[in-house]
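Here's a structure for you.
Just one protein chain is left out here, and the rest sit where they should.
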Amino acid sequence: MAFIPHTDQEVREMLGAIGVDAIEALFDEIPADLRAAPLAGIPPAATEMQIGRLMSERAARDGRALNFIGAGAYEHHIPAAVWAIATRGEFYSAYTPYQAEASQGTLQTIYEYQSMIAALTGMEVSNASLYDGASALAEACLMAVRANRRAKTPRILMPRAVNPAYRRCAAAIAGPQQLLFESVDFDHESGRTAPDALESWGGADIAALVIQQPNFFGSIEEAGRLTDWAHAHGALVVAVVNPTSLALISSPNEWGQRGADIVVGEGQPLGVPLSAGGPYFGFMATRMEYVRQMPGRIAGRTLDLDGRPGYTLTLQAREQHIRRGRATSNICTNQGLVMTAATIYLALLGATGLERVAAAACARTEELVARLARIDGVRPAFSAPRFHEALLRFDRPVGPLVDALARLGIAAGYDAARDYPELGHTLLVCATETKTAEDVLRYASALEALR
Amino acid sequence: MKDVGEYDGAGEATIFDRSRPGRTATAQLAPETLASLPPELRRRRRPELPEVSELQAVRHYTRLSQKNFSIDTQFYPLGSCTMKYNPRGSNHYAMLPEFLSRHPLAPVSMGQGLLACLYELQQMLCEVTGMEGVSLTPMAGAQGEFAGVAMIRAFHRARGDAARNEIIVPEAAHGTNPATATMCGMKVVEIPCNPDGDCDLEALRRAVGVNTAGVMLTNPSTLGVFERSISEIAAIARQAGALLYYDGANLNAILGKVRPGDMGFDVMHMNLHKTFSTPHGGGGPGAGAVGVGRRLLPYLPVPIVGRDATGYVWLDERDLPETIGRLSAFMGNVGVLLRAYIYMRMIGRDGMRRVAEYAVLNANYLLARLRRAGFEAAYPDRRASHEFILTLKREAAERGVTAMDFAKRLLDFGQHAPTVYFPQLVPECLLIEPTETEAKETLDGFVAAMTAILAETVTDPERVKTAPHRLPVRRLDDVRAAKHLDLVWKRPPGGDS
Partner (left out) sequence: MASNIPTDLRYTRSHEWVRKNADGTVTIGVTDHAQHALGDVVFVETPQAGRVLAAGEACAVVESVKAASDVYAPVAGTVVAANGVLADAPERVNSDPYGDGWLWCLAPGEDAAATALLAPAEYETLVAGGG
């Protein structure tokens, strides 16, 4: 009877008030031939102690790796206060703030979150978050097609240097609405999307160009030149950015003459544990002129009956519960709790703290790359400046090396050969501020010993 | 008592207002390092983030949390949302450090314990729904719906039947249903409901045809009643060559009693944050696992947990070439899935059935008591499922007190409001879902509050119309919010720079 509080006496009283003699009678409208048999495939109930022991054993079996994988999810230190507060019951067990007066905590947190994302990205407005970075890119592509009224064709230029999982996700989500995703190659020497590669699309009708910064390889794109090219050709710019990097490198509003138009990204680096892939959150920011094309929830500040400030969800007429089939998206939730954690994280770090994290991650990755490149048969694949991730080229398949290092408790990196076979044997590695010089040495020594 | 300096009657200060140049949460600063970035790549203008101490941040967000209603602090009978207790045990054991620190792309050899949980969760969800296969990746109910309709689309296209581009939904459906159909490139055809709440079968027969891709239903419906003609509906859909989609929003009402697969549904999504008690978190993260019958197995979104001689593995595009694809960068909301897994194991086989039984008991008890207190049920001749609808059209017409006024006044009584104005076809409606985890005295307390407000609509209607009176803010001006958009904090004129 886990979590059901009723006593037998109460059940009798309640049935009496309803006017039936057994709970089963309450199901009398369900045709008898549809009744389910006992659920043989479900184990009998376990107590919290029993399931706790099982989970602890399984967790212990998995252990904690020394992690050097990035590829879209990044290990950062998370201040203890972040989740201690985010998991307070008042945040954890609240619903979407539809009753604004009873949800001022969540709503003000959203407003502060929107303000922080706008500040980080340099954009005018932000929504209250989307599911994750990849699905946020899909939504951004759909939004760009709605917002770019000049373009008659829903064509999106999608560089191959964009995270392959993001490209697949965007195609799966936006594909049914007939968006055309066109591939743009990268320069194999620098690891950047070359503005020249765009020229073959010069005469085409394009709704938007996607620019990931830093790109999947960790390389820093010439975002200004790419942005200006897009705007000169009537296309909007959808930026996919790493939020930690924005403490150091140009924010999307600074790209080129006019800056990016829609900015999305994976929020996970901002205080969210790796958690095997989720829950994370996607952020989205844009210019005020496109605010009505933006999907998802938005909180706004307003006044109450007495003229005091307060917060409420606004622009809801764009959303599914009102506009139904003509909504901007079918999305209902934001990732409220995860967004709350990120807001607390950014409050604790501030611009200074985030700069330090970014600089440390950048420096630690340079150390890792320098150290691994001293191993025979290992070298950086690209020459462009990078943030906190690098693609390494090996003289042999990396799969067996990754497996061997896993047995030593080291998550060595992401084997990129499947996504970029033309680059040969490649491994994408990342070292954040959580890694020490000893960690780097341990990785390098283990890899060297395998050769 | 007012806390001078923190709360000045002008609302809670924002974290930005508490900021002072040069202040930091010093324990959170990484050592100073120089990044080797060329200057031309550097950001020109620093982002304006708050500069506060750790205590200030902790106090600020703790105080904000206290301005929320939540399940942990209030009765929260929000219809269609299944606001049941979110066990702390689920949270605790899902947040073991080994699970939290696992990188999604780490080799599966380093995650067999976690994958075992997810694999068993897939199996258990198949068992409770009567489906043949499950994918856990959709990150919310709406994404589950998207996956479901995308699979319907893929199924017809694979048969060379691309003309099927219509999705039929009852007019009482959640707004996500038509919005999802549109996202999947489908046209939406709405059909009416009968006065008794069941689907209008004649309208359905007229609506189906060679263009019908699927029919989307919630059962029990959004009207809080079980769709009695479900077998006929399934037959009509099948004869028309359409697939039947089950919106799992109301699965809590039938858990262990009836299975969507047995009712003839081909595809469904489950809201794990409703039925399996993962937290709503102030609006997410949810999880919207999808289940399918045999015909749709090849199209499930990836990745899925499989099992081979080496142990548990992730199946992806290479294993399921006809998949509708990938809906997130990684594997969906794994942390939420773990909470659902722990909850299901704690509830166990018999607990599943009891969830539905006591959810339905609580709803019917509350309905009986509220009717006796003078409220009008929207479907008085029907059994309530796990939720039910009251209509306040009489109170609105005679006393000018709307469903929204009732909702706001309930907040003053320490009760979260039910869902208002949904479903849209019942005027001045309250959709009330107590859930099975609430004790009888909590329900009695809600009846007492509703009764008191009903009396106030006669003695002091203004009190109700201007509610709430006891919350951190009074009724907020939504029109102003939408007309004078204030969506991000800006430094007040003359403030510090």
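When the chains are written out, they are named A and B in that same order, and each has its own residue count from 1.
Criterion: contacts are C-beta pairs under 8 Å (C-beta built on N, C-alpha and C of every residue); 3 or more make two chains touch, one makes a residue touch a chain.
Bear in mind the structure is a predicted one, so any value in this text is a computation, not a measurement.
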Absent-chain contact - pick from B:Glu171, B:Glu232, B:Asp316 or B:Asp478: B:Asp478
Identified contact with the non-displayed chain, of A:Arg168, A:His233 or A:Arg318: A:Arg318
Footprint left on chain A by the chain that the document does not show: 292, 314, 316-318, 322-323, 326
Missing-chain contacts mapped onto chain B: 478-479, 481-483
